[in-house]
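Some notes on the structure that comes next.
Here the complex is missing one protein chain, while the rest keep their positions.
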Amino acid sequence: MRILALGVVAVLLAGCGGAGESGDSAAGVRNETAGVTDTSVLIGTHQPLTGPAAPGYATISKGAQAVYSYVNDGGGIHGRKIDYRVEDDGYNPTRTVEVVKKLVLQDKVFALVGGLGTPTHSKVVDFLTAEGVPDVLVSSGALAWDDPQGSPMTFGFQVDYTREAKILGTHIAEAMPGRKVGVLHQNDDVGRDGMAGLDRVIKDAIVSRQPYDPANADVLPQLTALRQSGAEVVVCECVPAFTALAILTAARLGYKPQFVVSSIGADVTTLTGLLADFGKRAGAEVSVPALLSGMVGAGYLPDVDSDDPWTTLFKEIHAKYIPDVALTDTVVFGMAQAYTFAQALKEAGRDLTRSKLLAAFESGKLEGPGMTPFAFSGESHAGYTGAYVFTVDSEVRTNVVREPMVTDRGDGPVTPAPSSRKTPAEVALVG
Amino acid sequence: MPALVRHLLWALLALVLVVALSLVIDPFTNVRLASVGYYLLAVAGLTVLTGLTGQVSLGHGAFLFLGAYTVGLLVIHAPALPIWVDLLAAAAVSGIAGALTGAAAARLHGPYLAGATLALAVGLPAVTQRFPELLGGSNGLGFTVSSLPPGLVGVVPTTRWQAWVVWATALLALVVLANLTTGPLGRQMRAVRDDEVSAALAGVRVGRTKVLAFLISAVCGGLAGGLQAFLLGTAAPGSFTPALSLALLAAVVLGGTGSLWGALWGAVALVYLQAGAEEFAHGFDLPTDVANFLPQAVYGVVLIVVVLVLPNGVHGVLRKFSRRRKESTV
Amino acid sequence: MRASSARLLGVEGVTVRFGGVTALDGVSLDVAAGTVHGVIGPNGAGKTTLFNVVCGFVPAAEGAVMLRDKRLRRTRPHDLAGLGIARTVQGLGLFGGLTVLENVLVGARGHQRSSALGALLGLPGSARDERRLAERAEAVLAELDIARWRGALPGVLPHGVRKRVALARALVAEPELLMLDEPAAGLSEVEIEDLVALLRGLTDRTSVLLVEHHMDMVMRVCDHITVLDFGRVIADGPPAVVRADPAVLTAYLGTAG
Partner (left out) sequence: MPDLLTLAMGGLTNGAVYAALGLALVIIFRATRVVNFAQPALALVCAYLAFTVNRATGGYWLGLLVALVAGAVLGALTERLLIRPLRSRGNELAPVIVTLGLLLVLQAVCGMIWSAEPRSFPYAFDFRGAFSPASVFVVVTVVVVAGAVLLLFGATPLGLRLRAAALRPDVAGLLGVRVGLMLTIGWVLAAVVGALAGVLAAPPFLSPTVLDTVFVYALTAAVIGGLDNPVGTILGGFVLGVALSFVSGLLGPELVTLAALAVLVLVLSLRPHGLFGSSVARRV
């Protein structure tokens, strides 16, 4: 009753300090073992399963769930089954905050794994930091996740847009010297950070920068402008649907630039699926091989077409757990992410705590599906540090034209990545 | 008892109930409780516009957008201001926008007004793309609002405090709305809704009444948006889609058009229908695509059924029920 | 016959054209204060147009409308109440979602003193104001003998009661000029008797200008009658004079037959 009265009075007075001044985050006792039992560990994520961003992204969690099922069927990690809770945020930041608060405060997840999207995830980083919840392998290439001082709980996953663009820019400068370059970019950090990377390498070659809005599927005006600028190379900092739209729209205009596509939009399997129907009806000139062959793309995970041992493993898991979902780069993304997390759980040891999980990430021992190393250390929380460059041949198979390269997000050089990687057998999560 | 005193007592009683409730529920349920609070305010404001004055707005999310960004910008750029000043600013900004919208919309009727307000909901958030430096582009603004008085740090959990602030603000605004609905202004608004010409002949300034309704409901919307920003620490264009505006309107009808009690049921439905449907959908072993879209389908079905079966919304049913009980006891 | 003193309303040579049709053609009439003035005429004679000109809904191409000695220009509907004019309309225009009492209270709008802000904040002045208006409305309801319906919605009431509600809503404004559009339409003989008595009882507070088809009722209730036909005044004077005018008879027989 006293608390009740206190509450009412406090609310009525409501005299308080500046709303924007930090300081009141009452650091409660951190629960080091939330969500952990002897036989299970509960983790959560937020994904756009419905709404405008669902196309293209809704299958990530399917791939991740398949890997967790695979791990659980093999006995789990240190005897703990991974319980993976996916919350739909519809790519709406308000709902992201709500569902993450639910995961943390009500479900009491051990960690948040692979939360998707920059506008969405950026709104929960401070909350997760304050609550002491590990926030690992964020599904976004924004630069913000790499801030060990400000956001010690947060770790990136995919190569950031700037690093990747530097590598693509280097490839353009060396393989296509003197050509005029146009950029089609999404009007958010995907485009902004990507252009920052390009500008470090090929600023002078860029003749036109055209933003597109993901809510507006008509990119004819942008492609028209790129054609008019005389761009012979078009760098696409786009999601897969807009890569496909750009390619189709260029075909519509009879414009034949060299497309160079960043990794998020260069999922050849997805692009093939999207473009498959047009050749069937309108002839060989707009068949998938005609539209895609010659396209240059970047990647940092093993290609679905390759005979990489990781691909072999993922294909096995896919066939066993989600055979009705097409095996795209997006699904592989979810699988690689889940595998990396499981590996970190193993590294953290039998007596699992949040601190130990963070230590496992910072240990630098995580090495796995990706073609380049993670930057993870005490000083950096950035994810993959580089990418490889591939082209698509006339049979729509990918051929690596530039072996994995690594770089930083500043002015550092682009250098070859170390060639050794752990194989699934060496990681040996199961069995 | 004068209306004002009566309404203030009701609000105080409600606040005591909310505080009591907040003490027995877990921190996350407190977030939900606070969400009901700001949605209640938004829906109540819209019910003044749509229920009392008969102006159908499909763009009310635009005012929440303005309120949220006002609070966000002030928290970031003027951190020394206390939260209640930020909220007042949010109310003022959206109020001005509401008056302008109302003035532009006063001559519009029915679907023309609906179309124009829908365009507002679609168009306004695009402003963030035009000024990415200030408004954060499509990422929007992220910030942390600290408002816990120093004496309560460590005593009251943050989410509980947030629930108190949200509800105190919402209830204060609801007192004004209750004065409005039961007083001469509400009467004139309903007169305008029923017959504009007769209302004008009786001396009611029809245009001014409509603009006033827009202003009041926009102030409520802006405050609700500001409270949302206060609660969740975010203001981003992706949160203020037309879907939000349509959901608010649906909540008005679900609860019972034109009634503040109805606004409460509508707000509860907004928060819990979605959450409940999600729990429900994932409780079964459904194919992923079906489970993902089931909540949306459930929401749609509920809307249709309520309109077809309960023409006066949830509040209409409760009122009928309570009246019948009263009659049977007499 | 009451001594018709000052002129309250003057219509001076008003002409109204809709496209090529001349709806009113140089119409003039004077409504004296404290009288009941009837406007009659066959269908399409221009009676409702005349009402609409007085209310400012329809602009006059020529001529003027004078209230006392002030010329009325471009009146907007909500200004009428402020000028001391109250008007009922043919469809009654009752507010279906408001109770009878609330309908009448809306009519008392012009006598409200407190501001919108006061009403929003529920200030004491506003509450006093509201009580005062309620008393006034109750008095009118009692006078028209419809007080027992105060809590009902108009939709459930008999037609006669609804007409009284509309009349009450106009009367509560305490207008100088009460304009009634076909007040007797749809009423029974008994109800018409009551209406006549009621209207005669009003002349100490207000003047009445009415448009009506029911000839017998008009003859009994009016002090003065203006007859329109094809937009022109064909007769004007006390009932006895108008009744005897052959032009009036021709107009009615001509169009009726």
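For the reader, a short list of remarks on this structure follows.
So that you can tell them apart, the chains are marked A, B and C in the order they are listed, and the count of residues begins at 1 in each.
The rule is simple: a residue touches a chain if its C-beta (ideal position, glycine included) is under 8 Å from a C-beta of that chain, and two chains touch if they have at least 3 such contacts.
This structure is a prediction, so every number in the text was calculated from the model and none was measured.
The residue from A:175, A:207, A:248 or A:359 that touches the chain not shown here is A:248.
Of the candidate positions A:224, A:287 or A:363, contact with the hidden chain is made by A:224. Among the residues B:3, B:88, B:108 or B:153, only B:108 touches the chain that is left out of the figure. Among A:216, A:394 or A:415, the one in contact with the hidden chain is A:216.
Summarising the interface, chain B meets the missing chain with residues 50, 54, 56, 104, 107-112, 114-116, 118-120, 122-124, 126-127, 129-130, 196-197, 242, 246, 249-250, 252-253, 257, 287, 289-290, 292-294, 296-297, 299-304, 307-308, 311.
Where chain A meets the chain that is not shown, the touching residues are 49-52, 54-56, 58-59, 187, 211-213, 215-218, 220-222, 224-225, 227-228, 241, 244-245, 248, 251-254, 273-278, 280-283, 285-286.
Here is the rule we use: only the chains that are shown with their structure count from here on.
Compare each chain's C-alpha centroid with the centroid of every protein C-alpha atom shown, and the nearest one belongs to B. Chain centres were defined as the mean of their Cα atoms; on that basis the chain farthest from chain C turns out to be A. Separating the CA-averaged centres of chain A and chain B is a span of 35 Å. Here the spacing of chain A and chain C, counted between their Cα centres, is 74 Å. Among the residues of chain B, none is found touching two or more other chains. Across the assembly, chain A contributes no residue in contact with two or more other chains.
Residue ranges of chain B in contact with chain A, taken from their complex: 15-16, 19-20, 22-23, 26-29, 31, 35, 71, 74-76, 78-84, 86, 129, 137-140, 142-150, 152-154, 156-159, 164-165, 167-168, 228, 230, 232-234, 236, 238-239, 241, 278, 288, 292-293, 295-296.
Across the complex, chain C is touched by residues 2-4, 7, 175-176, 179-180, 183-185, 187-188, 190-191, 193-195, 197-206, 212, 216 of chain B.
Residue ranges on chain C touching chain B, taken from their complex, read 55, 76-78, 80-82, 86-87, 89, 93-98, 102-103, 105-107, 109-110, 112, 116, 119-124, 126-127, 129-130, 133, 169, 173.
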